[in-house]
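Mind looking over this structure? Questions follow.
Removed from the display is one protein chain of the complex; every other protein chain stays in position.
Right, chain A next:
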């Protein structure tokens, strides 16, 4: 945690209301996100109890499993969830744009993509589990399920995997997203409670964040946002209702379970849309659109895979797949960090405090300075910046700057408050700098040891060439005979 974020928490604690950690929003927010709040039966890995889902704040769809231990009811739940989610997902595949690429075939990319918003990381994990427990099912054979069930499973798996990708906004968890933008006067552990976090950020009129957060800890006022339910509710309300349903299997008894879980879900449903409203009120950071574009591309390509009849995602990555994914994630992480800092002076301030970035005023510049002789002569402008930030960078460090995104500089020397830089990239061709490319004396500038640049993917063997030391080539996923009928009890 940076000193800045720590200070923000102190200020929140002292003032009783949350403090900004960001001046802009760092995730994409869809015009029509789908909110999903899953509940599971306590003690079970992936037994859905209920879900509230939908794109319209005023018309949530409530799905309930009146006896969560009943396999058929579970699959009926999955089919019902598919009925809500699949049309939403499919509706976004229709409108596309043609993307031209240098040196490659142009391709079609969906203009928009689905966005799933869940309350917390636990719910995101549950989405993954639900995907895992449904994607291998089959629509025919002895354990046939509705054809929409395995399809839903593959989409849920896609969302779940994409959620681990830095900067992706296809599946957002409300608590994580809110805490990335606001600091509360409580601990990160307590921020995991959505009601309490939202209480700090947006207390009801006449109350303080601290008071609202305290109230949020009473499960009778604010039921947990799931996927776990309140043990007291389980014992006093849910267990008798499920027992009654088990005994009679009547509509009336099913309605009783429904009413019980509705009481637990409705407060969170409203809270979710409040959270979305809070995020929507922040202006989008500059990098959001580019990252969402990558999300759209990933969505488009997964939709194509499904259309082509690709098998469900394997249970585990092979060695090459895992290594490639790790490398991809690391690059995405570095570039996401850099983009956020470039888009948001408050995020950049965290790096300035640790000495990895600095702001200051240009005191002198040599825009047309060159190095080398003859054909090797290169433009290498020098810029000297006066800063009071505690710069901790070694000579030779590559620096980027939010003011001129494509540009790169190299640190030459630090003398007292004066930092000298050499611009090495993005200042124009030939031996004359493009007008405006080199900052002039008097200009406020910021430089940071953060680079957001495309790096070619790490060279890894193709999956079929996985060395034996890493388990050899992964077997093609052959849906095994027992997968569709794998128990789900």
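Convention: a contact is a pair of C-beta atoms (placed from the backbone, for glycine too) under 8 Å apart; a residue touches a chain by one contact, two chains touch by 3 or more; residues count from 1.
Going forward, contacts and distances are computed from a predicted model.
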### Task
Tell me the UniProt name of the left-out chain, picking from "Secreted protein", "Acetolactate synthase", "DNA-binding PadR family transcriptional regulator" or "2-oxoisovalerate dehydrogenase subunit beta".
"Secreted protein"
#### Entry: Chain not shown: contacting residue from A:10, A:221 or A:259
A:10
### Residue touching the undisplayed chain, where the options are A:32, A:270, A:315 or A:386
A:315
### Task
Have a look at A:353, A:382 or A:437 and name the one touching the chain we're not showing.
A:353
### Task
Please give every residue of chain A in contact with the chain that is not shown.
1-11, 13-14, 19-20, 23, 41-46, 129, 132-133, 185-190, 217, 229-232, 234-235, 238-239, 315-316, 345-346, 349, 352-353, 389-390, 486-489
